[in-house]
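Note that this complex is displayed minus one protein chain, with the remaining chains in position.
Each chain carries a letter (A, B and C) given by its place in the written order, and its residues are counted from 1.
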Amino acid sequence: MQPAPMSVPWWVPLWASAISGSTVLNILSPDAPLLPKRPPSRWTPDMQRDTPAGRLPAHPSEPEISLWLNTPAPIRLPDLEGRVVMILAFQMFCTGCAREAVPQMMRVRQTFPEDRVAVIGLHTVFEHHAANTVEALTAFLHENRVTVPVGIDAPGPRGPLPLTMAAWNLQGTPSLILLDRAGRVRRKTFGHVDDLRLGAEIAWLLAED
Amino acid sequence: MQPAPMSVPWWVPLWASAISGSTVLNILSPDAPLLPKRPPSRWTPDMQRDTPAGRLPAHPSEPEISLWLNTPAPIRLPDLEGRVVMILAFQMFCTGCAREAVPQMMRVRQTFPEDRVAVIGLHTVFEHHAANTVEALTAFLHENRVTVPVGIDAPGPRGPLPLTMAAWNLQGTPSLILLDRAGRVRRKTFGHVDDLRLGAEIAWLLAED
Amino acid sequence: MQPAPMSVPWWVPLWASAISGSTVLNILSPDAPLLPKRPPSRWTPDMQRDTPAGRLPAHPSEPEISLWLNTPAPIRLPDLEGRVVMILAFQMFCTGCAREAVPQMMRVRQTFPEDRVAVIGLHTVFEHHAANTVEALTAFLHENRVTVPVGIDAPGPRGPLPLTMAAWNLQGTPSLILLDRAGRVRRKTFGHVDDLRLGAEIAWLLAED
Partner (left out) sequence: MQPAPMSVPWWVPLWASAISGSTVLNILSPDAPLLPKRPPSRWTPDMQRDTPAGRLPAHPSEPEISLWLNTPAPIRLPDLEGRVVMILAFQMFCTGCAREAVPQMMRVRQTFPEDRVAVIGLHTVFEHHAANTVEALTAFLHENRVTVPVGIDAPGPRGPLPLTMAAWNLQGTPSLILLDRAGRVRRKTFGHVDDLRLGAEIAWLLAED
């Protein structure tokens, strides 16, 4: 007697070639459902759920930037109030950043108007410091068609962590931060956020009074 | 003297293997920018821009359905008012539907709560009529894990077009229709809509009073 | 003190969105290295390693086909001798078949010349029998641009398994079978075989005297 035959879902080969024995589940941030099943009278998504109380201030500290690229003048968070802000903390040599998160950042830039949604990169180098020169980052941004402002997170006085990454308690790269129009942190996630969810959250923040 | 060397963007091989000489641009619906550059006082996306006046009523006619699957009772549009509604018109043997649009429909289902967003399939058969049996559609839905209600568009009295497809003036499959919470058509697009844009539009419609 | 930050490999989001909690490893056939580390004097890949002795005859039994599509006349294995033969056992409603294996079959067809490599589909229906009409398969082949001959595996006298699938002891769909130029089974694998490996194996079989 033979076992019952099975058909293979289409994503098995993708998965099998991608995973090659690694255990990666634990590095994904827990992804709460986007929307509560039972909304209040005026329903709102609970995007701050990923951020346990006390781990990040409602208003983030001002980033410590050693150099800005792709912008004629430094950017300060208070200047962005009134707009929804997406900040992507990335490293150019992090493959998850280069292949997924940076292209997603540019898709966000192309989907939403600049005067309603600010999109900013934050280059948070915590490994391969000698490799991460300004010249390399400039080439990376050029070849990957990154046209949004990118701030280089200022190196820390000791240890590998740059200042903003430490102050904001980011867990790694890529990390995605969404600020509402009042400048409050509404999402801070290490890892990937699906396009559908990200588009919904940005639009929701846009719609808030 | 040789020509200046070039480096190949990563998407060229994908494109080259996909396109194989076809010209397809003209079958894509024109995709207006999601958001106007100069928003009104309370800014709104102009999602109805794809739909020239007169081509589709503000409230669509009730679909003519010969059979509903995945639902204990027939669905009527007035029952859905108060919710944002996504309707995907598809054919199971259309490869763009099976590989892209149907999975996207299920991503929408999994991202938004059922009591806020209704997701419905409309099987609009206009070719291969003999192949599109109820048994085949049932198997397709099962294997593709489609759990949302799917209505089979009723055959037309003459010609290949089913009744709802003709009444709604759909141009082909897949077609994506978004209804706002008052039941008005806010998007009707033949072809693909990016996840980021689709998520944003659904959330925006959710946020409307 | 915080944990060391990590960067996310690019394939984590693909994996995470694909896998959604399933356990699938066990349905993948063990994939032996393509080539032995220590080759014999005239080195050969051991492609028959996946097939334990006795599970499949060196020469497969003649397929029992109820109907051939895409060919003016029935195909018999002895007619193919002298050519390398790739046979893909598939079901049109199996998503792994429709999205991965069938396109791969057509890539093989387009890469190798017809008079050197025969490519044949075998529609082995073991589930959703009522859905798998000739009309549905014809539509599927048309829309997926499958131009190679496809034989419909004849239904079994009792139970869901069709005759050839049972005779060849196939474990499910998709299954890939390679015959060498003498008509012997050199690979029989349930699941996915990478393009690189598959191309290598076909070429190797072509090169055999």
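For this structure, a couple of remarks:
Following the convention adopted for this analysis, contacts are C-beta pairs under 8 Å (C-beta built on N, C-alpha and C of every residue); 3 or more make two chains touch, one makes a residue touch a chain.
Bear in mind that the values here come from a model prediction, so they are computed numbers and not experimental data.
Note that the absent chain touches A, B, C when the full complex is taken as a whole.
The residue touching the chain not shown here, chosen from B:85, B:98, B:118 or B:206, is B:98.
Checked against the hidden chain, the listed residues C:59, C:107 or C:184 yield one contact partner: C:107.
Only one of the listed residues, B:117, B:146, B:165 or B:207, touches the absent chain: B:165.
Although one chain is not displayed, its contacts with subunit C can still be listed: residues 7, 33-37, 39, 43, 104, 107-108, 111-113, 115-116, 143, 194-204, 206-208. Where subunit B meets the chain that is not shown, the touching residues are 2-3, 5-19, 24-25, 27-28, 91, 94-100, 126-127, 161, 165, 169-174, 190-192, 194. Contact between subunit A and the unshown chain involves residues 93-95, 98-99, 127-128, 130-133, 135-136, 138-140, 142-144.
Keep this in mind: only the chains that are shown with their structure count from here on.
Between subunit B and subunit C, the superposing rotation on Cα atoms measures out at 180°, rounded to the nearest 5.
Counting the residue numbers that touch the partner chain, subunit A and subunit B have more than half of them in common.
Subunit A and subunit C, compared by their mean Cα positions, are separated by 40 Å. Subunit B and subunit C have centres, each the mean of its CA atoms, that are 33 Å apart.
Distance between subunit A and subunit B, defined via averaged C-alpha coordinates, is recorded as 28 Å. Residues of subunit A found to touch two or more other chains are 7, 194.
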